[in-house]
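== subunit A ==
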Amino acid sequence: MKEIRIHGRGGQGAVLAARMLASAFVQEGKSVASFPMYGFERRGAPVVAFTRIDDKPIREKTQIYNPDCIIVIDPGLLSLPTLFTGLKPESVFILNSPKKLPEKPNDNLKIGGVVDATGIAVEVIGRDIPNTCLLGAFAAATSWLKLESILKVLPDYLSGDILQRNLKSAERGYKEVEVTKW
Partner candidate 1 sequence: MVIKHKNIFKTQSAWSNADEKMLCLDTGSWRTSRPVLDKDKCNYCGLCALFCPPQCMNDMGDHYEANLDFCKGCGICANECPRKAITMVPEGEFTDG
Partner candidate 2 sequence: MVSAQKGQVRVITGNATGAYGAMLCRPDVIAAYPITPQSEIAEQLAQFKADGVIDSEFVEVEGENSAMNVVLAASVAGGRVFTATSSYGLVFMYDALQETSGFRAPVVMVNANRETPGIHAVSSGQQDMISARDAGWVQIITENDQEILDQIIMAYMLAEDNDILLPVMVNYDGFYLSYLAEAVEIYQIEDVDKFLAPLKKQSPRQKLVPGVSQGCGTHGMEMGYVEARYKHTQAMERVKNKVDEIDKKFGDYFGRYYGGQIEEYRTDDADIIIIASGSATGTARTVIDAKREQGIKVGLIKLRLFRPFPAERLIQALKGKKAIGVIDRSICFGWKYGPICMELKVLTQELGSVPILSYIDGLANLDITIPHIGRVVDEVNEAAKGKPYQDVTWIPMEE
Partner candidate 3 sequence: MVETTKKRNRVFNYFCQDEQFAGGVAWCAGCPMELIARLTPKVLGKNMIFVGTPGCAAPVLHGQNIGAWHRMAYLASVMTGVPSKATGLSRYYNRIGQDATVVCFTGDGCATDVGFQPLSGAAERQEKFIYLAYDNEGYMNTGNQRSSATQIGAATTTTPVGKIGKGKSNAQKNMPMIMLMHKPTYMATATVSHLEDFIKKLQKAKEKSKEGFVYLHLFSPCPVGWRIDSSKVIEVCREAVRTNYFPLWEAENGKPRITVNVANPKPILEFTKLMRKYSHLKEDGLAELQKQVDERYALLKTLVNAGT
């Protein structure tokens, strides 16, 4: 089983990203479970979303304490003291940032991917919704699933012009992510 934890803020699409990710893995025959944890739904408030993927049915219904991958949608959340808590050895870190990746932020990290998802989203989508771009980056950095699987499920969540722009955003995330292996 792989466990992915996504940190974002209300309105950035963390919850949707977790769900899209789950859908994409279903395309590849995996079992999935994804849920967010928040109280009141408020724009700007920190949100954490969880996605589990496995070859066999997933039974656990707890929050994720020992993630295999952390995706940070809002770079401002890098200062969260608990961000890397419980990280498994050899895990993956995906960051939305216009800057370079910080030098191996945690000992347990094996792969880091950084992409200016906000920049790309503003350019392609016209708004700061970096989630689909980060999914593309995730696919490229982890190789846990194909970009095509992500592109294939986006129409379940989006439609029309916005869908087209998000498809493009995901593709650019896939291509433009800067991957570091430690």
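A quick word on the picks: all candidates are chains of the complex that A comes from, given by their letters.
Please note the rule applied: a contact is a pair of C-beta atoms (placed from the backbone, for glycine too) under 8 Å apart; a residue touches a chain by one contact, two chains touch by 3 or more; residues count from 1.
This is a predicted model, so every value here is computed, not measured.
S.K.: With subunit A shown on its own, which candidate in 1, 2 or 3 touches it within the complex?
M.R.: Spelled out: of the options 1, 2 or 3, subunit A touches 2.
S.K.: So in the complex, the part of subunit A that touches candidate 2 is made up of which residues?
M.R.: 15, 18-19, 22-23, 26, 31-37, 39-41, 58-63, 65, 153, 156
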